[in-house]
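Every protein chain of the complex appears in place save one, which is left out.
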């Protein structure tokens, strides 16, 4: 039985509250609740954490070193700008999956570069909230093979 | 009940035969069998097709117009070079998911551009054969919401 | 009568304290006081907020959703680096004007790109503290036309 | 009396079947029939050939060496990716006109480069099916001047 | 019956006078006369205008707003440098075809970018004086479909 | 009491006549009249000049050397192409403000470079006709501080 | 005694038939015959294969896995465009030499990039048909050292 | 006797805890202790400060204006992304040395650009913890010459 | 005895009137007078022409075809922007020398590209008014060798 | 019977002494001896010359004008930096082959550009010392055909 | 006790003689004397060598293979242009430190790339002559840890 950290980056606290026609009406709390429930079925424990602060996300990753086996990470806008979070993830060496709600390749050109993709276990983008489920599925698969 | 096309591009026929330490020992036939079985559980029908020929893949996509509701597509090397397959997919207007076995962001720089990502429903990369399962899962979810 | 948020980004708390020969001797408090007084004459209410923290600015923008009709925003150094603040502004969909004290086109090349200009109502740069007054003027004009 | 080859590249077999509001309802067969009739009036013989296969198009160009005096060529997606077809055309040294149905300059940036334009007699783009007529007109003019 | 403007840009007054082995011996007056005659057969009226002055061309385009239904435009050297003429054409919103006598893709690299192609109805390049005839043909076709 | 020159570049004579839903119904004459009246209240004299000709604008700037204290300048399309007007402004060394009606950062990429911004007192863009008022306000402020 | 595959890409079937003053009068059949004879002297067996089809070349490379010890490969136009053939060669892991008849560095700029050079044993370019002999020589040397 | 600030950026709190074979087993506390002791021998006072928060580092730099004569700064990941810290350092105008533990030129390409190097007194990179000692030595030398 | 045209581009009418400490006090009239006198000594006739208008310069070049044997040309700001003047010079095929008063390589980066240098007989830059004398010297030498 | 110059550039004197596991144990003297012997069999005379000095290599190329018929040249590091040696080879107009021991395309990006490839008879890279033999073979072939 | 080579590149013989206000009055001889004395205190032997010749520096590096344990290297202008010296240092595999007197990041853009930084033990730049002392300190530290 493994410990998973569900890490969400900046502005994701607005989920479900803004542009419901585009992102759906599920709030971040809904998604976190749903993922927590799903992970219980796999006998893993998932702990959600969201912050708009790069430093808080970094501290959470640091603290994850002794507490978590896997990270599900939606870096949101920090995908394109944060070398510090990349360094944090490499520093603690916990495997992680990069998740994007929208298709980052169909938006502004600056969104097509990620500081995380080349060091992630895998990347899932464009599936909305379902992307988290897919990532959880993949994480469980990874943990099984690793154990 | 929907019809799904599992489309695999060039060199994927070598799967499981080459570099087993890297890609695992599952052959393409194994994966196709596994996906077919999985899709039956969801009461959808999945038909696999692989070709090393850009023209044959294009023809299959053209023919898909009247036969399939969704495409699971691993364009492999054509990801980076085929405008013709992009045009074919846009021409038939069938929703599709782009799948990559390996993490294309952690390899040669020319692999980080895709002619498909911006028009796909979503992209899944880096999870090996599991990626197909995740894509099937996402396709079913899409078809349910669309029906 | 509308609510305006005057948002100032990193290092602007140093205004008037550093390089007085270059930026003038007006402190940020002076400017905030002056703008508040000016806005009262137009029967609008202006609330100033400054932070060196990207997360605090983001939180303020999030909170602005239910409280403010317009934002006067000098993103300072975050102009060139913060996708997260861009996303926050798009998320809350409050119209805003981008303000720069100095002429960003006459400085280092990296300052000529802004993550905000293409989604702002307008951009005012190079006029020192007067730029805030011009922006207030333009905001009032916008609010009148919108009401 | 000259022999003309009307060569159409990938996905053009879908013409008239997809996006009729955009490309009109004329099918490729309609266009080929129309061009054949038009060329007869000029006492030239036009033979149509379409393929989704780069190799088949190449073989047709090779075979054209002893059979055709001029090529009307819509390379479609291969415009932007096929050095092999460029080499084939240079190898057989038959004069040709490059035709595009849509305005390639008003679409994705990767469509603004052509591997054929600098070696073509001329380029006609953006006029829909009419572009073929214009090209036939120009080809006849060329053949008259050359004879 | 429609009104067409045949607009020719800088240096085209030299046509037929310079490099006859390359551009042929037809002068601009010859071409204008020929096009005027051809348009009469289609019951349209064509008025020619040439200038070496960007401002005069701009003024002619402005004046065209109430007088012409279509513009045949060879911007010559201004193809690569004039945002002002682009703005003028967008301002009056008259449909136009871009014409080039020589193959601009087979010359200096700076000639491969045009400020007009993406907003033109279509582009014809490389056919010498015949290009004007082809454009007239296409303009008539456009006017018929539009009427 | 100072002399101000209101300089408007190419195509701005079309203002209010084209795309009224986009640019409003105010003509250039309206704007010039409005600015002239406004400047009188500040006891300054404003003289308007518009031309579609780069040479005429240049000559006006040259002539300004002995006649004007400040220039309000909307270079329109010449913003992106005219080194000659840049040199003229540097030659006469009259302070000026660069004005754009629309948000040039939200349009075609070639519009994001200006040959004037780095040598202007300041830049105002995206506010429509109001931008001229803001610039007049800033010019008066400049002249007061300079006197 | 080893098995060698002589693989020739698109348009090379035209060799000796086109531009004899440039490429000489030796046909591909002549070269294949000559190489076969030469390899016999070294007690190796060389099998020639040419195709204009990327898919057929790929299939031949796949089939080579159990049949050949070394590949002499002239990818011709596919040098610059085929990631799929690169992947095929890496997939079967057979050592190969890249050969070009002409000096690719003295031609169009797009010919100076190869998708094969960095994974080839070595590259020989510019020597015409002799290049194949040099490559055979090098292959024999490699096979001797490897045995 | 001068006051020195030893400023360490994001993730450096992990020092000695992660990848000891690479960075050695010295923790940040060890280094801070060692530098403090060394500085006492030079009769200077060194105060260490580390934060993962860009805002806290900025605030520390602002506060340094009245308290410190020199800054030894390892910006870590912020080297490549923080214009705000650059502006802070220029705002307070305290001389500083940029320090990197590892050789940033031998890592990912995005690490070869620094927002600090051109405004630093000097740069020391690649020497591990010893780099801090070298920087302290250089700072003392600077302070002596400046006094 | 030959005819020379001394052609000066935009803003050069300000010479001697602006920035005398930088460009000297010689006006354009002084220079033109001096060159005319100098050319008489060589038994050649030099005619000066200056314009701020690209069209007037173009017309002068066109008219030069039957009147002048050589052109001394300082294109000033048009150096970097005028394809039309380049085309005019190539159209009339009169040999010319490109002259710049200041060192264009020591100024803004956009000044280091010239549309004339590659088709000029030679280029002289950085010598102030003396550059015209050197060019006259070179022109006479050219005319002697050509006669 | 022809005279050949075997020219080796900087650091090649270290051959066989450094990194024997990578470059083999053959010293430059061994290679020079071997090539000299091989050339005698072809009744040609080969003279070896190595220098670490660009000037000495240039002088040797100058002196070659009257003494040698062909040059076998391994420019080593000067491949990527020496315009002077390129000019020397073009100045004396002696045909030459460019040789590289290692595969320059599989190393640092700056090694993929050569100042010699576009003017060489051909290029051979990646075959270690054998490359010299292949080049000698090709040189003899060239000399036979040229005689 | 180790042997150190102090290697100085082109123009450094002018040190102390040119621009004393900028580089100080210490000559290269002074620095070499000072470093020699300092190294003696650490019981190491330091030998200085300066040359303006790339070839002489290369030869000295070659000769260092059997004589020196460490190199302190200021490549000066060769930093940006010499692949040959890079190859020499890699060939002899002696650890070295790269030193620059001035801050190369605050000068012309072409100075920000170094052919040595990624293979050096570390880089020290911007500290004037003190940089050599720091490098000596670091070298001693390296030698101690390595012994």
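Read from first to last, the chains carry the letters A, B, C, D, E, F, G, H, I, J and K; within each, the first residue is number 1.
Throughout what follows, a contact is a pair of C-beta atoms (placed from the backbone, for glycine too) under 8 Å apart; a residue touches a chain by one contact, two chains touch by 3 or more.
Fair warning: this is a prediction, and the values are worked out from it, not measured in the lab.
Student: With touch defined as in the header, list the contact partners of the absent chain among those displayed.
Tutor: Counting the whole assembly, the omitted chain is in touch with I, J, K.
Student: Out of J:53, J:79 or J:121, which is the one that touches the chain we can't see?
Tutor: Answer from the full complex: J:53 touches the omitted chain.
Student: Could you tell which one of I:10, I:75, I:91 or I:131 touches the chain left off the display?
Tutor: Answering carefully, the residue with contact to the hidden chain is I:131.
Student: Please pick, from K:6, K:31, K:61 or K:76, the residue that touches the omitted chain in the full complex.
Tutor: From the options K:6, K:31, K:61 or K:76, the contact with the absent chain belongs to K:76.
Student: Can you list, in ascending order, the subunit I residues touching the missing chain?
Tutor: Residues of subunit I in contact with the hidden chain: 103, 105-106, 114, 117-127, 130-131, 133-134, 137-138, 141.
Student: Provide the residue numbers of subunit J that touch the chain removed from this figure.
Tutor: 53-55, 58-59, 62, 65, 81-84, 86-88, 91-93, 115
Student: Touching the missing chain, which residues of subunit K?
Tutor: Per the touch rule, subunit K residues meeting the hidden chain are 9-11, 13-14, 18-19, 51-56, 76-78, 80-81, 110-111.
Here is the rule we go by: only the chains that are shown with their structure count from here on.
Student: Treat touching chains as neighbours: how many steps, at the fewest, connect subunit B to subunit F?
Tutor: 3
Student: Averaged over CA atoms, how far is the centre of subunit C from the centre of subunit K? Could you give it in whole Å?
Tutor: Result: the chain centres lie 49 Å from each other.
Student: Counting only residues that touch at least 2 other chains, which ones in subunit E make the list?
Tutor: 53-55, 81
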